[in-house]
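To keep things clear, I will list the structure first and then write my remarks on it.
Left out: one protein chain. Kept in place: all the others.
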Amino acid sequence: MSHVTLREKTLSYLIVGPFAIVLAFPFYWMVMMAFKKDADFYNVQNVPFKFNGGPTFANVRLLFHHTKYVNWLINTGEIGVVVVGITLALAVPAGYALARLSGRMGQSLGVGIFLTYLVPPTLLFLPFFALISRLHLQNSIWSLVLVYPSFTVPFSTWLLMGFFKTVPQELEDAARIDGASRLGTLIRVIFPISIPGILTVVIFSFSLVVNEFVYAFVFISSSAHRTVSTGVYTDLIRGDLPEWGAIMVAALIPSIPLALLYNAFLNRFIAGFTGGAFR
Amino acid sequence: MAEAVVEARPRGRRWIDIFERPGFLASVLISPAVVFITALVGAPLALAVYLSFTNSTAGSLHGKFVGLHNFRHEWHEAAFQHAVWHTFLFTVISQAAVLIGAGLLAHALIRPFRGRWILRFLILLPWAAPIALSLMAWTWIFDTTYSVINWTLIHLHLVDPISPPQWLAQPHLAMGSVIFVHAWRILPFATVIFLAGIASIPKEVDDAAAIDGATGLRKFWYVTLPLQLPIATVALLFGIVFTATDMVVVYILTNGGPPPSNSTEQITTWAYKIGIESGSLGEGAAISLFLLPVLATMAVLMLLFARRVEVS
Partner (left out) sequence: MSDTDDVAARHGRYDRRELLRKGGVGALTVGLAGSTASKAFGFYGPLRFKGRWLKGDLTIIQWVHFVPAYDTWFDNTWCKQWGEKNDVQVKVDHILNTLLPARAAAEVAAGSGHDLFFQLAPLAQYEDQVIDHKEIVQEVQRKIGKIGALAHKSTYNPRTKKWFAFSDNYVPDPVIWRHDLWNGVGLAPNTWDNVRTAAPKLKAIGHPIGIGMSNELDSNMANIAFLMCFGAFIQNEHQQVTIKSKHTIEALKFMADIYQRGETSEIFGWTPSSNNDFIYAGKGSMILNAISATRTPEDRHLPFADDLWIYPIPKGPHGRYGLEHVMGVYSIWKFAKNKAAAKKFLSDLEINYRQAFLASKFYNFPTFPGALPFNQIQKYARADTHKPRGKYQILTTIAKKYTYNVGYPGFTNAAVSEVFATFLIPQMFAQVAQKKMTAADAASAADQQFKKVFAKWRKAGKI
């Protein structure tokens, strides 16, 4: 038995190792870029894999003292939290309904809301901005809060639909036999089991929000109201000179905690699938 | 509460029981999402479609109706045709790579082993970083003068120091780089979905397979793969959609270049160049809309396929 485990283990390392290196290499590079001294950074003769002449925090200082980076972080966080909330409020019931209750019409509806992904934001941003301006939401982060669920909800609905399908029907039937109403079952029985699915939706939606660029850039023009993606990209590139170090610091600060968070959620998420309430 | 509902049932029969009807409950639960999305996206989408039939310019939402002129014009443009081909090529290759990669990774990560946590963290990083910013890191990694890849190759004496490979300036290398980055950023996302898929295989099925003597590759082919097909299809579908409708990757890495073949121009970046940067908005709208029927057909087919292979 342990011999099989050893082989499986080696195989795991052999597969995961190279992937991890390739996927994470740019982040190692970001760390290098973030903390290198300018003279070292721009010198082609130096070995780029280490800090020649020591690391520096100058870029961190530049980012925090000369830009509105903290505002951008806060804005992104606020938008993320509210959008995730809206997404859950809309997608959880919709996902459940599509999984359990709706039959044929539900199928077409499910496909229908998916179609909103197919028109690129590079076209939609113009009419969207016209709409946002009519609502006097331009330059406000609430414009993004309004628009982002349009792409987090369909995917989340699909995710949750798939997830709810894996919850055995017997569980619900047992609850109904005990006299609970459908609504009651949903709230008291299904909900607690679907925490892993919900966590997944939280992760996916939040990542979609953090990554979004086009709408964030178009709807918001003042530096103070920007999100991390757009703020860094528009404020830290001066004409033909990007502030590479500061940009990389700005990239690392949200990435590492988010990756840690996703990793932690992933455990619960998988445990939820394999464990299940009926063990 | 259950008892309360049971007791209340005779009295509240009239209105609360309506939620017992599956059809009605379904509508109530689905409608917020549907209403929200239709109201929000519907009008802009309709406007975008309208624009593609006009000769509107410079951001103006009004223009003279020109029928199918924009579509016909673009259809015959070489630049557009190339953009279509490139979009197709990038999407197919990158997502095929993602499919294989995510499949392998998910299987390898499903069982605990020492260091799994940290390796998983590393794998999740591309997905956790805002794409616009990680693309800046990639442009520096591929930079014409400061590329670390070239530095390494030069110092291993594998390439000419004056003319090292230009990852974003030589046509085929540029395509490869873009495809690579497309795959790089979707891979963690797909891996997580695959992990969910494998994890959702009930233990009984696993045990049954073991009893039947199916292990390793046989087990994969006859047991794991069919069970994972639905979720793999959905993962693939989203990967395809996110890649085909994406603009940021090409825009930041190559801006559609390198000339003269503009080998990395995708439909989305071409639409942006024509519609926004040159001001021919009607044409740009028409170009963007070409994606819609293609992706829609593909999405419907894949989703129906996923449903069919679902093993309950």
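To keep things simple, chains are lettered A and B as they appear, and every chain counts its residues starting from 1.
One rule holds in what follows: a residue touches a chain if its C-beta (ideal position, glycine included) is under 8 Å from a C-beta of that chain, and two chains touch if they have at least 3 such contacts.
What you see is a predicted model, and the numbers here were worked out from it, not measured in a lab.
The chain that is not drawn here is touched, among residues A:Leu126, A:Met161, A:Val202 or A:Ala250, by A:Leu126.
Where subunit B meets the missing chain, the touching residues are 55, 57-61, 139, 143-146, 161-163, 166-170, 174, 254-262, 272-281. Counting the whole complex, the residues of subunit A in touch with the unshown chain are 38-39, 42-44, 125-127, 129-130, 132-134, 138, 217-218, 221-223, 233-235, 237-242.
The rule we apply is simple: only the chains that are shown with their structure count from here on.
With each centre defined as the average position of its C-alpha atoms, the distance from subunit A to subunit B rounds to 14 Å. Against subunit B, in their complex, subunit A makes its touches with residues 8-9, 11-13, 15-17, 19-24, 26-27, 29-30, 33, 42, 44, 48-49, 89-91, 93-94, 96-98, 100-102, 106-107, 109-124, 126-128, 130-131, 146-147, 149-150, 153-155, 157-158, 162-163, 165-166, 178-184, 188, 200, 203-204, 207, 210-211, 213-214, 228-230, 232-233, 242, 244, 247-248, 250-251, 254-256, 258-260, 262-263, 266, 269-270, 273-274. Across the complex, subunit B meets subunit A through its residues 1-3, 5-6, 16, 19-20, 22-23, 25-30, 32-34, 36-37, 40-41, 43-45, 47-48, 51, 59, 61, 101, 104-105, 107-111, 113, 115-117, 119-134, 136-138, 140-141, 145-146, 148, 151, 184, 187-189, 192, 195-196, 199-200, 203, 230-231, 234, 238, 241, 245, 247-248, 267-268, 271-272, 275-276, 281, 284-285, 288-289, 291-292, 295-296, 299-300, 303, 307, 310.
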